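Submitted below is the structure of interest, expressed as structure tokens.
Part of the complex only, each chain left as placed.
A and B label the chains in the order they appear, each numbered from 1.
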Amino acid sequence: MNDMAVALQPAAYKSDYKPIWCPGCGDYSVLSAFTKAFSMVGRKPEEIVVVSGIGCSSRLPAYLSSYGFHGVHGRALAAATGLKLARPDLTVVASGGDGDGYSIGGNHFLHACRRNVDLTYVVMDNHVYGMTKGQPSPTTEPDWQSKLSPTGTGLRVFHPLVVALAAGANFVARAFSGDPNGVADILAEAIRHPGFSFVEILSPCVTFRPEQRNWKQAVHPAPVGATDDPAKAARRILSDDGFNVGILYRGNRPVYRPPVGKAKKQPADLEKEFEV
Amino acid sequence: MTTTTSTPRTSVCIALCGSGGAGVMTAGNLLLEAAAQAGWYGLMVRSSGPQIRGGEAAALMRIATHPIDCMDDRFDAIVAVDWQNIHRFADEVPLDRSSLIVGDPEQGAPPEVFVKSGARAVELPMKKIAKGIPGSWPNMIALGFASQLLGIPADKVKAVVARSLKKGAEQLPASVAAIEAGRAAAAGEGAAFTLAAPPAARAKRWLITGNQAAGFGAIRGGVRFVAAYPITPATELLEYMAPALPQVGGVLVQAEDELASVNMIVGASYGGVPALTATAGPGLALMTEALGLAVAAEVPIVVVDVMRGGPSTGIPAKSEQSDVSIALWGLHGDAPRLVIAPNSIADCLTATQWAVHLAEALQAPAIVLSDQFFGQARAVTDRPADSGLVGERLTAPAGSEGYKRYAVTDSGVSPMAIPGTPGLAYTADGLEHSERGIPSSGAADHRVQLAKRERKLVAHDYGAQWADVEGEGGIAVVTFGSCTGAAREAIARARADGVNARLVSMRLLAPARPKLLAAALDGVDRVLVVEQNHGGQFLRYLRAEFELPRTVRSFRHPGPLPIRPEEVHRQILALEEESPR
């Protein structure tokens, strides 16, 4: 990692810890796409922090050679927001699963979209809770049966991209882990795009949703390029088949920057207001 | 402790009351400032009814020749601009035969609950007098009356009023006239309530609330990131910091909820920036999961809990010391953390600064237990000296070979790599982990890391700040936080009765310091534990963590009423009786 020429190759962004993922899990390809995207973006590993919650997908940070933060379930975006606001010099990527991001983490998702801090948020969506061994997530189909939902949930699926647009995300894309180069391209663009960029990656859980192996056949590039009209993007997404892959929305909302003082004072300078 | 003498008084309590909009808070603040200008110490507590706006309001004031940290047992006077629902404050404004009830006859007779104290009623037609001075208001008459009663010089009062009017300078003459009218009306009361002269030589004085003090202490300690969600009575701490923090290069962000705010500060602190949030009980409850993360991942953070009446939403605007248990023991798993309790309004500054220092030094979360009384009361205090204690983290130098984030060290503190440092990248983790930070469910890693996280807190030398220990004697009053003021006064009264008692006011609640307490209690055979809650949470903590003398008495009651000096004084005398030496 001390050799900068090497550091810019994708391999330099991988750590030497062996993932605990099941053989064939879609997340392996997402990991490889991360390393490619980081290489493309050209920041050094130590200038990048990947922040996650809890879940199979949330194990990703330790498999990278960048800094990582493996926090608690559902709070990756909150931790990432704090980190980025405190350390704007770093490239901060939050990542995790559909349960982590859309179920327990839903409120932070809404407010991160709205706040528009310069972050990238990557969800590895497998429509299931993998880590806890197969319960429905918000993106699970209503008729999928599991021990916890023996007759299916009966619930409409959550539309992460549409909600992101409604809440104000500044960049919205869908990707498929089976195409790591495609994911890497999108990720690199997401990282470069100012403000809150959201990338939903369809990433199969071969253990609890083996039928997701068929996603390879189902995905296809979006027929039209990204729009900058959120309503149009939302309408397109609502009427697509869910396997439309590509950048779907590129916004230009101003990035959130917290208020900063004009002249940098010392703490002692603040004492005056208390003096009798 | 009734005082009927007319020798100058060292402390006077007075309540200014009226329905919302009558301006009694303004009058109270001006009185406090004028007293401060003249060199006295003082304290003002705001109390109001359940209505969001426009309900009854009271400024509860105490002015004294020496620093004070609590209200007295009784009030010397209540001055009511009107009486609408003011009877609701009866518990908070205890009167006796030597007190005065000052009311406007136009507003009707004083409520029976005050009258039955035997206090002497004085009629002060504030509305009528104010009407006679165009542009003036009844609250200025009240201010004048009160200032004269206490012997606060007119020029000081006028000066603070002039300063407060700033833009509206044309109102000044009317206000001054009103104040003078009020003073004239009080002149007949003689000197029974006149304060003794303030101390001659004096250092810089501050007028500050506990919330401001805690916020400024955090800034002194190096906090440069705050994320928080508003909640009574912590909001003013945040409102102080919102404009202050950016001036010293810091950032404050309002989070969507407490889960976000605490995780935001953990994220910021992971990035190397000392970070804080402030909340009250319900918010603290929501933060315990992330506090556990800060313990396990060893990320320093500071959470100021401005305690209020509980449980649940409880009594949001009233003080109580009932978050002791959750602060000490409210995390799942074995999760050692720091718990620090300031014991005066000024100490809100010093203790919070210390908390930042300790959290950073020990890479652990620190909970600061303030309370609504401290947080929202405004006090005249000596300027709290800067302890110079700032957050300084043991960081790992760039390029250390084979960096281990959670390396087992003698002190238990492991050098922390700050993102941006080349060659040290690691992943912070709330899963149990090896020294490298890799998740591990092995018994050996778990034991080693649990022991290390405990050791770093237990092995640290906290110095004399762990407690304020004062006085001598076989009886000790052991307390913490905002009961300290009342305990200290009670001990002084007992001493005047010839009974010696010691004060042990604990500032560091966790980790517990059993040897230090044992030393502080050397020679003590009877302990009185004083706290403001129903269940005896502090008592339970003392029993659990320390060896105590055989005779331990608990004196406690919940909020909203404060623990008063006389209540504690009586307990000390009873304890003295119980086993005569």
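Definition applied: a residue touches a chain if its C-beta (ideal position, glycine included) is under 8 Å from a C-beta of that chain, and two chains touch if they have at least 3 such contacts.
Just so it is clear, the structure is predicted and the values come from calculations on it, not from any experiment.
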Can you write the copy numbers for the whole complex as a formula with these labels? A x2, B x2
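To be clear about the criterion, only the chains that are shown with their structure count from here on.
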Give, as an integer number of Å, the spacing between the C-alpha centres of chain B and chain A. 42
Can you name the residues of chain B that touch chain A in the complex? 33, 36-37, 204-208, 212, 216, 219-220, 224-225, 227, 244, 246-249, 251-253, 255-257, 259-261, 263-273, 275, 289-290, 292-293, 297, 380, 383, 386, 399, 417, 419-431, 437-439
Per the touch rule, the chain A residues reaching chain B in their complex are 1-2, 15, 17, 44-47, 49, 51, 59, 61-62, 65-72, 74-75, 78-87, 89-90, 107-108, 110-111, 258-261, 263-271, 274-276
